[in-house]
Structures are given as C-alpha cells and as structure tokens.
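The block underneath contains the structure these notes are about, expressed in structure tokens.
For this view, one protein chain was removed and the others were kept in their places.
Take a look at chain A:
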Amino acid sequence: MGPLEERITRKIQEQLSPTRFEVINESHLHAGHQGGAMDGTGETHFRVRVIAASFTGMSRVDRHRALNELLADELAGGVHALALEPAAPSENVRW
C-alpha cells in the first residue's frame, strides 16, 4: 500500500467510523492517461467505497462533499481522480 492510500484509509477509518469501506487504487487502469505522464504504477486514481451511519439522511451531493473535504489534501497533492461510492447502512450496495 502506497503512502497516499494509507493516508486515505486512515482518514476514513478515523473520521467516518465506517461500518465497511474499501479504498481501491485504480491507477493501473489509467496508464498512459494524459499523454503517458501517468504510467499506472503511481497513486493517481482511487475508488473509495464507504458505508457510514453519518451518511444517513444526507443528499448525494452532500455525501460527496463530505468525502471531498475529508480528502482535500490528497486531491490537491497527487490524487488526480477520486471515484466515490458513499452509502448509508440501510442502503443496498453491490460490493
């Protein structure tokens, strides 16, 4: 696990008290992106899946805002794309 993935994982664990979550480095799926500047071995693209009670009653946009704010430093410092799949415990997810 790279340092960015580690930080993202720790922040979600500590700040959101998730019932379940996954941080997936998808950088390899984007190798050659942007004229080859991204070779796919780095930490540029992440998918973050989180089930947390705090998302209950929040709109989709607000859930994304909460995650984007939590991970603002990572987005500013190297993470090029962040796919987000937030859910409340009562909702069905496919993962």
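The rule we apply is simple: contacts are C-beta pairs under 8 Å (C-beta built on N, C-alpha and C of every residue); 3 or more make two chains touch, one makes a residue touch a chain; residues count from 1.
Following the convention adopted for this analysis, contacts and distances are computed from a predicted model.
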item	value
UniProt protein name of the chain not shown, from "Insulinase family protein", "NtaA/DmoA family FMN-dependent monooxygenase", "Octanoyltransferase" or "Glutaredoxin"	"Glutaredoxin"
Option from A:24, A:58 or A:81 whose C-beta touches the chain left out	A:81
Chain A residues touching the omitted chain (full complex)	30, 33, 60-61, 64-65, 68, 72, 75, 81-85
